[in-house]
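Some chains have been omitted; the remaining ones sit where they do in the full complex.
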Amino acid sequence: MTTTPQAVRRASPRTRPAATTPDPAHGLLPAGEPVRLLDPTGTPLPAHPDYPEPPAEALSELYRRMVIGRRFDIQATALTKQGRLAVYPSSRGQEACQVGGVLALRDTDWVFPTYRESMALVSRGIDPVEVLTLLRGDWHCGYDPAARRTAPQCTPLATQCVHAAGLAYGEAHQGRDTVALAFIGDGATSEGDFHEGINFAAVFKAPVVYFVQNNRYAISVPLSRQTAAPSLAHKGVGYGVPSEQVDGNDPIAVLAVLTRAVAHARAGNGPFLVEAHTYRMEPHTNADDATRYRDGAEVDAWRDRDPVTRLETYLRDRGVLDGPTAAAVAEEAEAYAADLRARMNTQPAVDPLSLFDHVYASPTPQLVEQREQVRAELAAARDEDGDA
Amino acid sequence: MATTTMAKALNAALADAMADDERVLVFGEDAGQLGGVFRITDGLQARFGDTRCFDTPLAEAGIVGFAVGLAMSGLRPVVEMQFDAFAYPAFEQIASHVAKLRNRTRGALSVPIVIRVPYAGGIGGVEHHCDSSEAYYAHTPGLKVITPATVGDAYSLLREAIADPDPVVFMEPKKLYFSSAEASLPARTEPFGRAVVRRPGRDATLVAYGPAVPVALEAAEAAREEGWDLEVVDVRTIVPFDDATVAASVRRTGRCVVVQEAQGFAGVGAEIAARVQERCFHALHAPVLRVSGLDIPYPAPMLEHTHLPGVDRVLDAVARLQWDDQPDPRWLAEGSAA
């Protein structure tokens, strides 16, 4: 325990400290500009002092998963129009973040996604039908979070930030070097749970990367109604958490920054905050009418920074990607979508009595009673159907 | 009389209240330019400007606490929670401040806030979008808890809520938002604190509120075939509760089923059942029965119809009201009857 009063320890009594006092925020503030390794057209910028470019194989894989991710997203949107999904929040335009985020991790790491991260989850290798269970409506979470080391997609905004802190601390407590990556949107940073989560992670030095996809809107609420801060990354210093901004439509920069953030966390230095500046090209969900709150010119301007094209241009220019490879990736994406389409074509069978199975480890007497009631109702309904 | 929807009636109530009283401010997540995800605030920003109808940061405790401060400055905030479960972050602000400020200050501060909560299911919504949370508020002294089931009530009760000197949690059954009905607005229906007999009947009383009211009415219609003439009482204002109307009905009919969509355990229906048997014991031919949602987290869309209390479940309960004056065997099942 400190026994010297901080206020006293810090200054000498008779002289006013010079302006050159070491800055206590040093190393915590983000750079004033988002990290960017490619320009919007895909042309490489001069090498970045802090962020070396990831190896070529990683970039090829990034590209492949982004192409598949986008195709998945388009397919899911189409399935929604056909009534196969109850709702779908698209992440088109955010492919660099969705894929870059999970590519920076090991399989043993944990992901804490939001409803927006379907693409990230398929990119992590989870069966797309399992990913879409929630949105299709046959149950809530369709995959096994423990097996996939991926929390259920989180709808109550920012609540996952605290879970990530707990999980990461718990893993470290048990001697494992797991990192937790918590996705969060710009809007959700306004929730108290963002604050509490990142603060817990910082105080307990939990290995969490908080990854804000700032897509400039929370449904219709623009960023200006969310914060007056210079950037969302500037929140880090208030928790003693180093932070960085990155161009979220520059896939290489996203991967580079997240790779470093994950390494920072894994090395035992506590959490790291990354804000990616990006844009969702589609409405909030299929139920949203984005023309009510943003104009076409804005959307078009972002179309020019398409992360997939940007990476493709760069990889082709560098000779890492050639025509046949690109075609093969496109074909793989088509096959992926076709398979998904086919498997989503049938209505899933859901047993109404399963409603009582997982409320508690074993049902309470009250639930047993209610299950019998429902069983009787179902039997009666079947009888009636039989009669008719 | 024109045909309109509950959503439009609520929108009209807000607009009229804002026009009548410039102290009324309307805000919440997406409440401004978008007009709310259910369009209940549609057009208000355009008409009244963005200092009277506006978006806020995504922070429900913030929204409610901000409203508390605004009310302290003399304004009349009407806030929108986007969905039921998304009001939970505001629970401390609601329970420890909104509900208590008048009491804590011996009436020196009042908190005339309306907290609008679209609630309950039946719309195929995914998890966290369909909770029935009215009991949490009804159990909290200092809050009034209101829930309309008709287009006319939607308008009238919301106007009254905004004019009320006390904080009101205004629960909007979202599955009824877009069902339309004949109504001429501005409507004035029965005031706060009054339940209403929506359908007279002689044989048994169905007591329902919010999303359960149309179910009860439908069940009463279907019950005719079985030879039962059912009365339906719409509670309308959960707090303050109208004991007089409910008890009078049950004393007339001698039988009662309470219908609510929420999970049953320790819900509002339990309160109603407890009150009715306290007050009408000697008039009852059978226990007061309850029909409610199951005691489970609100299920995924494909399973919600199993969870939701429907006409059949209501009729099953009615059938158990000892029409032949034989006790239901399950009341004798355990232990010995006196």
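Think of it as A and B in the order they're written, each chain with its own count starting at 1.
Following the convention adopted for this analysis, a contact is a pair of C-beta atoms (placed from the backbone, for glycine too) under 8 Å apart; a residue touches a chain by one contact, two chains touch by 3 or more.
Computed from a predicted model, the values in this text were never measured in an experiment.
Q: How many times does each labelled chain turn up in the complete complex?
A: Per chain kind, the total copies in the file amount to A x2, B x2.
Everything that follows uses one rule, which is that only the chains that are shown with their structure count from here on.
Q: Quick check: how many Å separate the C-alpha centres of chain A and chain B?
A: 36
Q: Within their complex, state which residues of chain A touch chain B.
A: Within the complex, chain A contacts chain B at residues 86-87, 134-140, 155-157, 187-188, 190-193, 218-222, 225-227, 287-288, 292-293, 348, 350, 352, 354-356, 359, 364, 366-367, 370, 374, 377, 380-381.
Q: Which residues of chain B touch chain A once you look at their complex with the stated criterion?
A: 29-30, 32-35, 37, 54-62, 85-86, 88-89, 124-129, 265, 294-297, 299-303, 306-307, 312-313, 316
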